[in-house]
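Just passing along the structure, written as structure tokens.
Removed: one protein chain of the complex. Kept in place: all other protein chains.
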Amino acid sequence: MDFRLGEAAEDVRRQARQFLEQHLTDEVKEKMHTTGVHHDWDFHRALSERGWVAPGWPVELGGQGYSVVEGLVMQEEFHQAGAPTYGVGTTMIVAGIIRRLGTPAQKELVIPRALRGEIIIVLGFTEPECGSVVVAAQTRAVRDGDEWVINGSKMFTTNAQEGDYAFMLTRTDPDAPKHKGLTTFLVPLRQPGVEIRPIRTLSGERTNLTFYTDVRVEDGLRIGEVDGGWDVMAVGLSLERAGAQGGESSRMLAALERWACTTPEGGSAPPASDPRVRARLGRAAAENEVSTLLARRSGWVQDSGALPGVEGSMAKLFASEAITRQSADLLDMLGPDGMRSEGDPTALAGGAAEYAYRFALGTTTYGGTSEVQRNIIAQRGLGLPRPR
Amino acid sequence: MDFRLGEAAEDVRRQARQFLEQHLTDEVKEKMHTTGVHHDWDFHRALSERGWVAPGWPVELGGQGYSVVEGLVMQEEFHQAGAPTYGVGTTMIVAGIIRRLGTPAQKELVIPRALRGEIIIVLGFTEPECGSVVVAAQTRAVRDGDEWVINGSKMFTTNAQEGDYAFMLTRTDPDAPKHKGLTTFLVPLRQPGVEIRPIRTLSGERTNLTFYTDVRVEDGLRIGEVDGGWDVMAVGLSLERAGAQGGESSRMLAALERWACTTPEGGSAPPASDPRVRARLGRAAAENEVSTLLARRSGWVQDSGALPGVEGSMAKLFASEAITRQSADLLDMLGPDGMRSEGDPTALAGGAAEYAYRFALGTTTYGGTSEVQRNIIAQRGLGLPRPR
Amino acid sequence: MALDLSPSEEQQQLIDAFAALYDKESSTERVRAAEPLGHDPDLWRRLRENGAVEMAVDEAAGGWGATVLDLALVAEQHGRHLGSAPMLEAQVAARTLARVGTPEATGLLEGAMDGGRLVTLALHPPRAGLLRMVPAGAVADAILFVDGGRLLVLEPGLGRIRVANLGSLPVSDVPVEGSRPVAEGPVVRDALEGALDEWLVLMAAAMVGPGARALEIGVGYAKDRHAFGVPIGSFQAVAHGLADAATALDGAQLLEREAAWSATEEPGRFRELAALAFGFCTDAARQASYRSLHYHGGYGFMLEHDIQLFWRRAKGWPAQYAEPDVAFGRAEACRLGMSGEEG
Partner (left out) sequence: MALDLSPSEEQQQLIDAFAALYDKESSTERVRAAEPLGHDPDLWRRLRENGAVEMAVDEAAGGWGATVLDLALVAEQHGRHLGSAPMLEAQVAARTLARVGTPEATGLLEGAMDGGRLVTLALHPPRAGLLRMVPAGAVADAILFVDGGRLLVLEPGLGRIRVANLGSLPVSDVPVEGSRPVAEGPVVRDALEGALDEWLVLMAAAMVGPGARALEIGVGYAKDRHAFGVPIGSFQAVAHGLADAATALDGAQLLEREAAWSATEEPGRFRELAALAFGFCTDAARQASYRSLHYHGGYGFMLEHDIQLFWRRAKGWPAQYAEPDVAFGRAEACRLGMSGEEG
């Protein structure tokens, strides 16, 4: 048993820190904060130049051949620093699918440009009426010669305003059983009929509701078989790698630990002299350590070639419930002062807890709600019958 | 709006306290504690002499004509004092059903003796294989002339060892849909074929598993119609009145408040000088006040003639989850010393928290699990669709 | 006199009157329009016209002599509609001035009742010359506060610093320079503690509002929204969470009403019950609004959905005093007969 990540991974960590110091400028952070957009073209291109758009891909395909754990360490650093990686993340999920399932022409079209940091692909699974049950997608694609005509809408298409393509799940056979009549397309976003409505979230991030009216996509941009979209989704899921967890929690804890060690103006002792403060921070520290360990286990299982089980679900569930609990608790700990908004010049600890309290709400929903994760863990992990 | 219980109810409270001072002797409490039996014949007969076996019944039927709230106040005092009332409770539930549905002969047989405190009737609904889903009862009753022959087993037949009759739900038509083939009987317990196996619980209380082998009951002791047992059960449920909640929580809190005000040997200040101690006790105090209020609301709704809704479920759910939470928390607060068992001469605060921690486990199960109460509240209270 | 948990006819009229006022003057559109400051001058004017301040003051002091229970019933409506107006603080400040009764206090009270001046009060003493997070401090004409055993008043001028905050409240930090004394002696401590008791119970009542309304929104969504072909409210993971929230909120309302009732009817328990109610109602409102928001999935996370308005205020409004545990400690100190060192 060895909890060290190893020299190679620690080397990645050092390089990531150097990279972030250079490229994650105050300007980039400020822009993210004011626009709510978790994508930055300059940062994105710098990533590409460094060869870090697809760190886990083989070297011969333009990646770095990193192990899952090495990729995770990179993510840990990027998340901890709050770097804008959402756009590159969705792009490379889709590039990964095309790498497996795409036609030569599709690979040619997408992969080099993705690796060069020139394009952004966004995800178009969720719809206003179906939420996280993406199999219920209603957006229609109807064949018209060599083209398909798309009508419908997609929810939470984050970065659509920056995006070149949406990787979209559409219904091509409304009469087939739900998961049988779906087809996936790479839909060019910069065309008439695409309408992007910005949506602001509680954490200040921007996402979108996107509408598609007689939008056209050539058949050459269909990924997988007609009515075979569900199989494509399955491949996408199997490519899911370990995701770093708890970056926001760690940032909050670090900020509050600095606060705890500082005697306030007009006070006689730092907050850390109160055992209640220490206990509450310590509980958060325990949860954050567990979040990190669960995510690393997920990466290690994949690197060791074992069939991944529910490790990813556990890591995601735990980390998101932990930040929800601890941000509420630590915000309370700050008393009235805790309510000062992140961004207000008077905010305590940079408003870290106030921001985390809002941010946390998204984590238990996006990427599969906590309820969905618990269902997965109960069924696949514990072997319980399908919940009802 | 008036939160006073009123003179009549306060008078009942005074009388109840006087009664308890006289009849709930240390001897009675000691016997309850060593035997785990929450029934005491002397106490029971004293109750009967006082006319308090059925305080809510009309005076002409042998009761006191108390309102539901007055009866609740009596219960509050009895629970708070830890008086043995479980046996009289089950007896009078059944006597109440017989008062509504019994034949003249059944009334003659049961009611005067019940009011005189001469008999105990226990409940025989639950079975080893069906838990709280009593509609799944498998115990068979087969007609044999003027008699029925009963075979099966019943779980948690508390006080069976003291009991004269079990009010039993049996299956008389195994081919009918589940709730259609049930019949209820008043089964004499002092006869061959009845086997009583004592069961000890975590809180030290004794209950029983009872087995019935070719046990005979005359048709005259059948309550309600043949195959009409489910209707009898429904009447039983409709008779349910408000139940006092939180007696054990109040006793625990009172004990811990005494502890908090006492400087320990070798210590320099009482525990209450620690704000953490005050906050934890205060939270328990809030929960206990809410438990009391929810129970009183349930009584008030019934007294005011309104159709009772989910008030009883809410009162029961809240109080049992509250004692579960708070006993765990307050036991922790006591540190290592908290683990000393109730009954050990060195126990802190009389071992109140240690006992409550074990006792609490039963409260979230008996009389309908917390999950069942939540289902009821969600459906009947909030109008949500039947949970699945 | 016996247990009666229904509002009396007069109480019901009071509830209905203010419910109608808020329905008209505090729609969620209006609440949004008043953000981020959290003060809606038109709503405040209408509340004043309806006697929101006068009603709170004893008849002997020139007011209408409403009971604390009356005020709590109005506060429930205030919270239910997320009223963007410093009503609770103005009421408690006016009552405090009436109780103190010095010439300075009487003058301030007159200004508050007849002069239309907004007088608020700080819930915490100044630290390093600064009153922090003063409720209504960003819009008040005068702030009452206690320092070194004296009750002082301050007319916050240009020096006040508005603080953007989670609950969209018009709070601010205010330097204490230029304050003048209103009263001193033992009356000050009693007045301050009494004011805090009243603020706590009114805030408790106000919290039942967003809790109950968030629950209604959540229940409605759980009935309408389908997943896997059934309403999401048919999943126990959703139904049970809502059932727990409903139970806690019913208990919360009983507790704050009992506490408010006790102010006049069982004053020996008022301090304890007010603090217990504050802690319990705050927790209940937070739980209900969180669950309702979460069950909305991604929609709950959108600013344009109303549920977040309730969720933010359930956290932010009561936090002007402190977290629930502090109130529970205050109540327990009462129960144990300790002086309110935690207040």
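A few points about this structure:
Note that the chains are named A, B and C in the order they appear, and that numbering of residues resets to 1 at the start of each chain.
One rule holds for everything that comes next: a contact is a pair of C-beta atoms (placed from the backbone, for glycine too) under 8 Å apart; a residue touches a chain by one contact, two chains touch by 3 or more.
None of the values given here were measured: they were computed from a predicted structure.
The omitted chain makes contact with just one of the residues A:83, A:166, A:244 or A:294: A:294. Across A:69, A:169, A:217 or A:356, the residue that sits in touch with the chain not pictured is A:69.
Interface residues of subunit B with the unshown chain, by the touch rule above, are 126, 130-133, 155-156, 199-203, 264-267, 328, 331-333, 335-341, 343-344, 346, 354, 357-358, 361-362, 364-366, 369, 371, 374, 387. Residues of subunit A that touch the chain left out of view are 1-9, 69, 257, 260-261, 272, 275, 278-283, 285-287, 289-291, 293-294, 296-297, 299-300, 303-304, 314, 317-318, 321, 371, 373-375, 377-379, 381-388.
In the full complex, subunit C touches the omitted chain through residues 235-237, 240.
As a working rule, only the chains that are shown with their structure count from here on.
Note: the chain lying farthest from subunit B is A, by mean C-alpha position. Distance from the subunit A centre to the subunit C centre is 39 Å, each centre being the mean of its Cα atoms.
With centres set at the average Cα position, the gap from subunit A to subunit B is 52 Å.
Residue numbers of subunit C whose C-beta contacts span two or more other chains: 235, 238, 324-325.
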